[in-house]
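Partial view: only certain chains, each at its native spot in the assembly.
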């Protein structure tokens, strides 16, 4: 099986997810997993103040979007993401790319490439 | 002087007082979690600044005898406003009447915050509230309750449909248009509906003090107001939910709470002049038209009245003013008048005049005040602040903290 499974992990600021999802659907991405995270990086830190006490905080709200692909070219996903997410300001985020060993579809039991196919 | 009335009005004052924190919670739950404190602050600060302003000058401008357009300066700094009854009630201390009215002045301003949520600069809004209270609230209150020209004309506004609801609703709308849309307006959903539910419940609770207390004594009219307020709110819920269900096949909790407020707004000017049966009708229609305003009108015209200050208070208040002209009957209150359905067209006509003049006056002065402020302080926050959230950028606080 020559297929390659790849996880694309996008860390960016909170966005209009439904629109982003629609863009990705166009290139064939159907499933993805999203979570709320905090991130620190280039974006400047901010100050919180409670009853006079100041705290400098460098954790910003971020969104992590995980997409596992097999057939869809990784570069396409990266391109769509960059187009949609890039604002040119610090905080736009990073895309991390990993290789997977395998995928299993819990419902069907299918593995690898087939596990990602959306058959009901 | 009658002590019983004083106790009653103390209670009513406290109930109306509670509506302002209620509004803060009601609004606070509806915005994004990054803006809840800012939103609450907008509705809370009037308790500080407008209260002080009121004793210094606002009460005098609104209620002291002056001319038909504005009160005078006789009662500035509470001069002559003491324990002895004032001209508005022989049975309660003048200072108590002043405090009862203070809660109205505060509340009105805090309602406006719904129109401007999630994008207005805190300092600009603070200045706005002060100027607006002087240049808009004081005259309008004077026209209706302070012996001004609308009172002379014979319009009816029992507990403040014009003064409180139309004026705050229209002001919210004008500011909303001037500010423009929130960047994420299409995408926003209430971050904490239980908070909104709680706020809405406190508002409803306080409204009984608002309406019943406006009788200034616990007499036959007051009792009729009590019944009317209860059934109109209930009917407002039913009205809203029916239309909502027809439109979306769902009856929502936010809809139920909004419907109650719609019904309450609608009955506010009418409650002392109509029968309970009329109140049910006014409430049902109130709920329905406010849903229409919030859903259809807002979409159609495209303004971003974020939390529907105009949608509920403006539209509901307008319907209430008209409804008073339709359903009022002297059988319920001999100081009232007969409306269209009781054979007299006159009242409806006067009500329309009152509504239209209020709309125009409030819109124009609100616009001017906001424009002037804008010369010194920009009304709208920066894009970056807006997307980071106003709690953090304007107040240096976050509403919720988790372990990390």
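General remarks:
A and B are the chain letters, set down in written order, and residue numbers restart from 1 in every chain.
Simple rule for what comes next: a contact is a pair of C-beta atoms (placed from the backbone, for glycine too) under 8 Å apart; a residue touches a chain by one contact, two chains touch by 3 or more.
Note that the coordinates shown come from a computational prediction; the quantities given were computed from them, not determined experimentally.
Composition notes for this entry: the full complex, per chain label, is A x3, B x3.
The criterion applied here is as follows: only the chains that are shown with their structure count from here on.
Work out the mean CA point of chain A and of chain B, and you get 45 Å between them. Those residues of chain B lying in contact with chain A across their complex are 34, 184, 187, 387-388, 392-393, 396-398, 404.
Residues of chain A touching chain B in their complex: 13, 16, 38, 46-50, 54, 59, 61.
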